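Excluded from the complex is one protein chain; the other protein chains are retained at their positions.
What follows is chain A.
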Amino acid sequence: MPVAAPVRRRPRRRGGPTPYVLMAPAVVLLVLFLLVPIGYTVWLSLRANRVSGGGLGIRTERFVGLENYTSVLTDSAYVDGLLRMLLYGLIVVPSMLGLALLFALLLDTPRVRFGAFSRIGIFLPYAVPGVIASLLWGFLYLPDVSPIRDVFEGLGLPAPDFLAPGGVLFSVANIGVWGGVGFNMIVLFTALRGVPREMYDAARVDGAGEVQIALRVKVPLIMPAIIMTAIFSMIATLQVFNEPATLQPLTDTVSQTWVPLMTIYRDAFVNADIHSAAAASVVLALGTLAVSVAVLTLLQRRAFGRDR
């Protein structure tokens, strides 16, 4: 294993077999639970069960090329799910990050009171698992129990139906925003705290107000952190499953194929069609990868690999 490394700028770092020993557990687990599953998925996605012979033929698994992919991409339920997920992302990511940035900037403003209380309060939902959060909000949405409806009725207003076909996407998005805003706020607030206070003094001397300082000085300074949170929020969005899956027992408006992962789950575990599920997984993973890489290249290369 200890191959003599080509001469680098910093030869002192080599250390013989040591790095390989330290890496070994991670590499073994990466291979077993990342690379092998990816490879296996791709392999499965290219095969299918086909009935060979006449009417009562035997079902055999064989290579079918890209057939699964064409059927996945022409499956209107899956494509609808993909579009719904994109729409969900377009709602969740900007509103969640917008609120997180707003709260972080507000917390960083001088002479704000109850800062510690608000910070911990807004962060609290991070401690609530997505499924539990969905159960919680599910009860808040459920017409028979909903306190929000009670409030509306108390005011003599028509009570909103959060689980109606038109609104359910927003109701699910709200759960995502609620669960994610606190963590992102803390990350951005931490970044703001890392900025030396003197950076703002010049702007203050020039007579800039807090709002101007926030927008013109603070936001550009923490841009790398904003980009990081944006990327991870997007990846999380593309994996949305827990919230709609949890709401499903409560309402008929969330179908079994509401988002791609629900379709994949149904194909794999309800319909026992692992080949379609594999193809749909590959499509989703490639999509995520493409979106992430595109955003990274578009915005900045600084977010990753900035450690040297």
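Here is the rule we use: a contact is a pair of C-beta atoms (placed from the backbone, for glycine too) under 8 Å apart; a residue touches a chain by one contact, two chains touch by 3 or more; residues count from 1.
The definition used in the following text is that contacts and distances are computed from a predicted model.
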item: Candidate names "Sarcosine oxidase subunit delta", "Carbohydrate ABC transporter permease", "Binding-protein-dependent transport systems inner membrane component" or "2-oxoacid:ferredoxin oxidoreductase subunit beta"; UniProt protein name, chain not shown; value: "Carbohydrate ABC transporter permease"
item: Residue in contact with the excluded chain [from A:94, A:129 or A:165]; value: A:129
item: Selected residue (touches chain absent from view) among A:137, A:162 or A:258; value: A:137
item: Hidden-chain contact residue, picked from the options A:106, A:159, A:203 or A:217; value: A:106
item: Absent-chain interface as seen on chain A, which is shown; value: 3, 5, 8, 10-16, 18-20, 22-23, 25-27, 29-30, 32-38, 40-41, 44, 99, 102-103, 106-133, 135-140, 144-147, 150, 178, 181-182, 186-191, 193-194, 197, 201, 204-205, 210, 222, 224-225, 228-229, 235, 238-239, 241-242, 245-246, 249-250, 261, 264-265, 268-269, 274, 277-278, 281-282, 284-285, 288-289, 292-293, 303-308
